[in-house]
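All protein chains but one are shown at their positions in the complex.
Up next is subunit A:
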Amino acid sequence: MALALQTFATVKAANAALKAAGTRYLGGGTLVVRAANEGDVSVSGLIRSTEPSLSTIAVAGDKVCIGASVTMAAIAGHPELGTLAKAARAVGGPAIRNMATVGGNLFAPAPYGDFAVALLALDATVSTDGGETPIETFLANRDGSRAVVTSVSFTLPKADSFRFLKVSRVKPKGVSVLSIAGALELSSDGTVTSARIALGCMADRPMRARAAEKALIGRTLTADGIAPALAAAGDGTSPITDPIASAWYRAEVLPVHLGRLLLA
């Protein structure tokens, strides 16, 4: 079935066009064109906008705003976003990274969405023309979301307070067994004062490891200190099963990899 593409100069016009049945926004197309190639006929019209702000990365002090059309390659290569380069480079191979956008990653179902896992740990804000939404709320409601995402914004973490890990079987590029991002703040004596931990592949979309976060507060990042957090890592998770790994396997290895991330 033919897939009609409409291109608009403004996000406003694209949002209006997205009201029509059967339409979907086109980011880099790595998921949506792939689905069409695979015979998905639920989408008959693709809509995109070429508004320049969608492709802009703005860094002012520690405040970062990344346009939704910015690619993983652009983030990985940006001189001021070094802390996020690892998470951006975790997405696919070089050609995929030249195409895959931040906006699309927010919608990518597990086992995809590695960059969204990083954004969740950073407590990012997702913007549309309609306003701003905390990423956690956005991810929870994304299935019903029709509006064009325009950007994501967050406070840039200090290099040593942000950690990211993707576990895959095929190196250097492979689909996630799981991914974990952690934003941790430590006091001068090394105890954890705040923790946000996000998990990929442990549900159909990125999720917080709230019990593990709570168990880290007031503890040090030692094997003993993190033991309660590792014991609680799986709380509330319902990992996916796919050709890469079963839900059982993912649940088994999560504490091992969370431990490696925290002790790194």
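Side notes on the structure shown:
Keep this in mind: contacts are C-beta pairs under 8 Å (C-beta built on N, C-alpha and C of every residue); 3 or more make two chains touch, one makes a residue touch a chain; residues count from 1.
Everything that follows uses one rule, which is that contacts and distances are computed from a predicted model.
A single chain of the complex does not appear, and UniProt lists its protein name as "(2Fe-2S)-binding domain-containing protein", one of "Nitrite reductase", "(2Fe-2S)-binding domain-containing protein", "Osmotically inducible protein C" or "Cytochrome C oxidase subunit III".
Contact with the omitted chain, checked across A:A20, A:A95, A:I217 or A:A231, is made by A:A95.
Of the options A:L26, A:A229 or A:L261, the residue whose C-beta touches the omitted chain is A:L26.
When the whole complex is considered, the residue among A:A36, A:A183 or A:A229 that touches the unshown chain is A:A36.
Those residues of subunit A that touch the chain absent from the view are 2-5, 7, 26, 28-30, 33-34, 36-38, 46, 48, 73, 92-96, 98-99, 172-173.
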